[in-house]
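For reference, the structure I am asking about is given below.
Only one protein chain is missing; all other protein chains are in place.
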Amino acid sequence: MRDAAVPTPVGGPILTRAFRVLLAVAAIGAVTALWRFAHGLASVSALNDGYPWGVWIAIDVVTGTALGCGGYAVALLAYVLNKGEYHPIVRPAVLTSLLGYGLAMLAVTIDLGRFWELWKVPIFFWRWTHSPQLEVALCVATYVLVLVVELSPAALEKWKGGPDGSLKRLADRTLPGLNRAMPFILALGLLLPTMHQSSLGTMMLLPSSKLHPLWFTPWLPFLFLVNCVGMGYGIVVLEANFSASVFRRARESAMLAKLSKVAMGVAAFWTAFRVVDVAVSGKLALVASKAGIWFLAEVGLHVAAIAILASAARRRSPMWQVRAGILLVLAGALFRVDTYLVAFNPGPQWSYFPTVPELLITFGIVAAEAALYVWAVKTFPILAGAPAGARG
Amino acid sequence: MIHLKDVNSPRKSAFIRSNSAEDHMYLDGTSGLEPLHVDDEGQNRRDFVKVCLMAGAAVGLPAALSARMAEAAVKGVKPSVIWLHFQECTGCTESLLRTSHPDVAELILDLVSLDYHETLFAAAGHQAEAALKKTMKDHEGKYVLVVEGAIPTKENGIYCQVGGRTAVDILNDVAGKAGAIVAIGSCASWGGIPSADPNPTGATGAPTILKGKTVVTIPGCPANPYNLLGTVLQFATLGTLPALDEKGRPKFAYGTTIHEHCPRRAHFDAGRFVQKFGDEGARQGWCLYKTGCKGPSTHANCSVLPFGEVPGAWPIGIGHPCFGCTEQALAFRVPLHATVDIERPTPPDTYPPIRAEQGHVGAVATGLAGLAAGALVGAGWAAAKKAGEAGPPKEG
Partner (left out) sequence: MTLDRRTLLTSAAAAGAALAAGPAAARVAKEPPPGAMGMLYDTTLCIGCKTCVVACHEANDLKPDTRLSKGLWDMPVDLSGGTKNVIKLYKEADSPRRSYFKAQCMHCVDPACTSACMLGSLKKDPKTGVVGYSPEYCVGCRYCSMACPYEICRFQFDEAAPKVVKCELCRHRVKDEAKKTASGYTRYPAGQGPACAEVCPRGAVIYGRRDELLAEAKRRIAEHPERYVGYAEADPARVFGETDGGGTQVLYLAHVPFEKLGLPDLGTEPVPHTANVVQEGIYRGFVAPVALYAVLAGVLLRNRKAGESGAGKGGTP
């Protein structure tokens, strides 16, 4: 009988062939990023004054942090609603969140033209002129620290059970206090994403004359918040099934079925809210416009995911869980990319599409995230459901 | 009534008597035995003042001074001018003599006292040298020294000697007691054509030889005679020199570039260029920038003050790019048809539209992005099937 609740390192060799491929892609991205720092933004990107934000913001940061909302979404269930059955997926979800947010911060640093002034943000925030972006910046930075602390038991537990030494002493000393303080840290880890994910929506309300009316709604922050929860569940389902297949861990299909049902509910709520908001503000006619196709795609992808998850049998099937997860993630990502890029119209004279180097950096960041995930689950007790008899 | 025609005046005869008629054959067919063409009636006062007005106006002196100029001339208060020739083609002198309508050459004789000029002198040899010495003594510290031609410096300057003395020595000697020094032409200003690579004689301009002295330079190949006229007239009338730039060039003439006042500037601004000599653009008189016009980098006033009062008698006027004859960095150095950079670009005669297209969509990037996204999603979708088949049994 497997002890589903206790996480253990996956172990095994790190440098598999797949891992090496990920490293290669990440290395290409890193080299390109170095080139960007040496030669400036124009040398590697197609960013211009009409489209000052491109894929690095729309995908790496805005969508990337949403993919990092797995920890947030699962914590809502596991801690706030106290559903203990979701426990096994909390840690890997927090890991995914940490990686997602951490790399999103890296993407921001690459994108910023004057990144060396970044240190002034937490110091001079009192100069704040109510920019929603300042709130996002401070929140995200704090959240990354919170995630590190939330995940630290994984490392500390490993060191506590390890050989005597400074690491074991550190673990012995900090774990008890950490466990006592956890509720306050977790509460922060629930507050912060609520704040900054909704503010990511508020941010796109500022260019009011340039955002297409189908996306310009005062409910944008709320839509972003619900959307990130839905995407969080989606990514968690994908990640849990992936880990089960690749790392030979117990596939918690029943729990994931329940989670999928919650995800379906969130997706349904989001879709309904989105459509009703558009209808109530008298913008339905705009769906027939060129941009309307993207709106329909967003709705369509959500509906497809909901359709798959509507059947209980399919919810229990890992194959359909994964496919629905893919659709959920795609649907949510599309909404964000639409808000930040596609539905943003600076005028007909401007056009933007990422350059190859821009894409290479994005691929590099995604590959780095995947590689770090693999390394972490193999080295630290993150994943639960180890096979019986396996080393803990 | 001022009689300027006095053919029998002994002073004048030093200039107009010639040993041989053929030696002084001018373009207008005269032989030079008579003064450069003068009306039979002679110049009357009105004409004389008009000339002074013109000469003064051309170089920026206010009209009121023209009367003063004329008065000073009549009174006989004329500065003495010593004109030295060294490594030169005499083009600058010739250019000055071409100002014949009205007869400025003769008027110059009355506005200034040209006491030594090898080309125009009838005298030669010891007689000429004696005139030089006498002038230097009589008008010490007051005469205007005009230098035409470069001064060779290699091997102690032996490559140009007059009366047994090297140019360097003559120059230093005469300049030492001069009241004002003017270097006319590019040769005297900075070395000119004799100084072109490999400069075997070490030809240099007067300012380099006369370090520390104020030398007004009037570069050009030839120099525009009115630039000299204006400088000398100002000195004659007011006793001062015009404002000079860091190279000693009068700012009234060399303060702007050819490009700034070029008659073909509208074509430059509109982007109408001659691409090849003889093409349609050349026939239309379009801008010669692309054929190597040095106008943008050349400080001179050829475009506003015609040579010999003949409008169009300058390179651009006849359809050839300016070659920068006043500039040491350009003339006889940079190939005739090599283009120069525009140092101070100004707006063209075209306008951007309200919405100028910017940004572009790369085909390769689009393909790559599509491929990556499709591959990722497709692989995931297909791999989902394996999730159902492989892996440990489901937990309850």
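Read from first to last, the chains carry the letters A and B; within each, the first residue is number 1.
Here, contacts are C-beta pairs under 8 Å (C-beta built on N, C-alpha and C of every residue); 3 or more make two chains touch, one makes a residue touch a chain.
Note that the structure is a prediction, hence the values are computed from the model and not measured.
The residue touching the chain not shown here, chosen from A:L188, A:A304, A:V356 or A:L372, is A:L188.
The residue touching the chain not shown here, chosen from B:E94, B:E118 or B:D269, is B:D269. Among A:T202, A:S243, A:S260 or A:T355, the one in contact with the hidden chain is A:T202. Only one of B:P200, B:G255, B:P348 or B:G367 touches the chain withheld from this view, namely B:P348. Interface with the hidden chain, as seen from subunit A, comprises residues 39-43, 45, 47-50, 52-53, 78-87, 90-91, 111-115, 117-118, 120-121, 124-125, 127-135, 137, 153, 179, 182-184, 186-188, 190-191, 194-195, 198-199, 202-203, 205-210, 216, 218, 220-222, 344, 346-347. Residues touching the missing chain, restricted to subunit B, are 268-269, 271, 289, 341-342, 344-348, 350-356, 358 (touch as defined at the top).
Here, only the chains that are shown with their structure count from here on.
Interface residues of subunit A facing subunit B in the complex, by the touch rule stated above, are 2, 4, 46, 48-51, 238, 241-242, 244-245, 248-255, 316-323, 326, 330, 347-356, 358-359, 363, 385, 387. Within the complex formed with subunit A, the subunit B residues making contact are 355-362, 364-366, 368-369, 372, 377, 380-381, 383-388, 390-392, 394-396.
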